[in-house]
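All protein chains but one are shown in place.
Chains: A and B, in written order; residue numbering restarts at 1 for each.
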Amino acid sequence: MTKKRNRSMIQRRLIPTYIFLIIVAFLSVFPFYWMISAATNTSFEVANGKLTLGGHFIENFQNLVNGNELWRAMGNSFLYSILQTVLAILICSLAGFGFELYHDKKKDVLFSIILLAMMIPQVATMIPLFRLLSSAKLLNSALGFILPSLSTPFLIMMFRQNSRNFPVDVMEAARIDGLSEIGIFVRMYMPMMKATYAAAAVITFMNAWNSYLWPKVIMTLPESQTMPMLIANLSGGYTTDYGVLMVGVLFCSIPTMIVFFVLQKQFAEGITGAVK
Amino acid sequence: MKRKLISALLVSVMTISLAACGTGGGSSEGGEGGSGSSEGGHKLTVYAWDPAFNIPAIEAAAADYKENVDSEFELEILEQAASEDVETAITTAGSSGDYSNLPDIVLFQDHYIQRYVADYPDAWTPLGDVDINWDDFAAEKLDYSTIDGEHYGVPVDNGTVVAAYRTDLLEQAGYTIDDLTGCTWDKFIEIGKAVYEKTGKALLCMNSDGNDLPYIMMQAEGVSQFKDGKPYITENETLVTIVEKLVEMAKENVLLMPNSWSDYTDKAIQGDQVAGVMNGNWIIPTIEKVEANSGKWAITSMPTLEGGEGYASNGGSSLYITSNCQNVDLAKDFLAYTFGGSTTTYDNALKDGGVISTYAPAGETEVYNEGVEYFNNQPIYADIVEMGTHVQTVEQSDYHYSARNYVGSAIVNIINGADTMDALQEAEDQLNFEMGN
Partner (left out) sequence: MKQKKRMSLLAKQSAAGWIFLTPAALLIAVMAFWPMIQAFIMSLQTGSSANMQWSEPIFNNYTRMFQDKLFLRSVGNTFLYLIIQVPIMLILAILLAQLLNNKHLRLKGFFRTCIFLPCATSLVSYSLIFKSLFATDGLINSVLVHLGILESNYNFLGNAASAKAVIIIALIWRWTGYNMVFYLAGLQNIEYSVYEAAKIDGANGWKTFWGITVPLLKPTIIMTFIMSINGTLQLFDESVNLTNGGPANATITMSHYIYNNSLGQGVANFGYATAMSFFVFIIVAILAFINMKVGDTRD
């Protein structure tokens, strides 16, 4: 009885917190509602601020599918993003593992140098990178899309930081049991770091999916177009159909949202490790 | 053993990467041999933008050529988000010296082509002795695509400026479209004030990050922002007067200035907030989106400072053959047959995309001379082609858009309280700086 009263008292004291959180949550979610309502209205209604749901979704959707290669762009975006995610977390986790658990002076120096790459602005390297990949005949290829982002200082740093909690004594024990170094990575490190992998996957997938500037430079053919490029095409002419555009934006947002929803628990845990 | 495992892992990483290569292979076909077509075929590729305007026009040309010349002809349109993307494609290709990823033909903005031919001479194929009667085209338009006397491009659309007004609103204020034809800008402002008073709508509009009006108003006077290759701003009395007129109009509610291009098209024009629009004729499809106002619009020429009809041109693009084209004869023949002289192409380009030609014989066809219901049955297309022939050629520069941007910024600053000459001086300094003078 007292426990119950105690609990309700605590909840009452939390009322301002709830109100504040509800306001913040509302402000965060409202633009999504706007996006959905815009997808169901005509262009004219969107431009003039109509906020209620309309009945033009099917029409907008059909206009989008008819005039554009929606499914092809979706397929491309999935292909590039998944490839980039899988390869990047493999390469960066190997490096993080190597830097932390085999660390010595020389490797630490190399690590600092790699961190420096985090500060290189994208606009600076874009043209030289284009030259490089163009001479390697990698324009319009998945490899051309993913190569520059397969190894990122941020992911390496994240895996390195998280590896600090990796039990070194267990590692020694495994070595005595005859497990090879790579065996330790595959059989012990990878399963134990699941959460970090999830967090890294969420971040990499979102970046890959939403990237625009680089694909615009490297993908010169419509066959290799990605979703953000398709959306940009929709808003590039003398006039823009906002209803159709917002259906496109909606389709472009759904995959990143799904990835986040599915992995959000592991994401939070993975990030936790990141900065322990 | 360990080493074996490590190498096994590395191999597997490599295999995955190779697999990535393989899966990407489907889309990298073009990357290998470029997007250009192969020699002797019936296929061409083209970069173009704007699915509501340029692309239907090019599709019309392709259909025309396929039907009347080469039944096996195929044109693949590689859609780009904006004109900048085509420029980027040339720039990046130029940086690696490898043009083999360019398509056979590109649509290119008129104002930039001179600079791109000068900077990237290896990217283009001049048209040479192609079978086109150039005299049929508006001289001002050809001025862009002709470099050192050599023709590089075939005109597609026509940037002739139209001054479109709502006759019903003018009437409410006690005026007609004839009062606005060939009037002075002072008279225009007077009418504008009356229209705003009676109807609450501005007689003119321009996006505030834009710079269309100062440029076209100057062209109507036959004056450029450049003189002998140097910026001509503070000492250009015509320009200063025009800027002052624009600022006055903005302050008197004669000129509405929405923030961005999309606000200009979607809110000011389609949101029915204005009684007049002055821009390249490609703006007409936007005006026509407001069905309720059908029959109430009419078009005419621009006002000028001293009175008399003003003509100008804004925007527009032409088709150019790249150096990567493996089938130059086909490309030349295609361009010469369609945009170089087929009224069928132009009729369909007009019907499907609203693209109006600068090709004089096109203006004589039935399609061009039909009255347009939206404009109270005025034969606007023939009128536009006719107006296009009066546009004066003014000095152009590679820094055309830069100059426009700086003048546009100056106008915004003046409206927000800056001194006119100070703001224009800043624009001139900035332009000189950019040009390296």
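Heads up, the rule we're going with is that contacts are C-beta pairs under 8 Å (C-beta built on N, C-alpha and C of every residue); 3 or more make two chains touch, one makes a residue touch a chain.
Since this is a predicted model, take the numbers as computed values, not measurements.
The chain not shown here is touched by just one of A:83, A:218 or A:232, and that residue is A:232.
In the complete complex, the residue from B:146, B:389 or B:430 that touches the missing chain is B:430. Residue in contact with the omitted chain (choice from A:70, A:83 or A:147): A:147.
Where subunit B meets the missing chain, the touching residues are 2, 6, 10, 13, 84, 87-88, 91-92, 94-95, 97, 109, 112, 115-116, 119-120, 122-123, 208-209, 257-260, 263, 267, 401-402, 405, 408-410, 412-413, 416, 426, 429-430, 433-434. In the full complex, subunit A contacts the hidden chain through residues 7, 10-11, 14, 17, 20-21, 24-25, 27-29, 31-32, 34-35, 46-49, 51, 91-92, 94-95, 97-99, 101-104, 107, 110, 114, 116-129, 131-132, 147-148, 150-151, 153-154, 156, 181-182, 185, 206, 209-210, 212-213, 217, 227-228, 231-232, 235, 245-246, 249, 252-253, 256-257, 260-261, 264, 267-269, 271-272, 274-276.
Definition applied: only the chains that are shown with their structure count from here on.
A straight line joining the Cα centres of subunit A and subunit B is 37 Å long. Per the touch definition, subunit A reaches subunit B in the complex via residues 43-44, 47-48, 67, 76, 79, 83, 86-87, 90-91, 127, 130-131, 134-135, 137-146, 180-183, 186, 216-217, 220-224, 229, 232-233, 235-240, 242. Contacts from subunit B toward subunit A in the complex involve residues 1-2, 5-6, 8-9, 13, 16-17, 20-21, 23-28, 30-32, 35, 49-53, 78-82, 85, 88-89, 92-93, 95-96, 98, 101, 262, 265-267, 270-271, 282-283, 285-286, 289.
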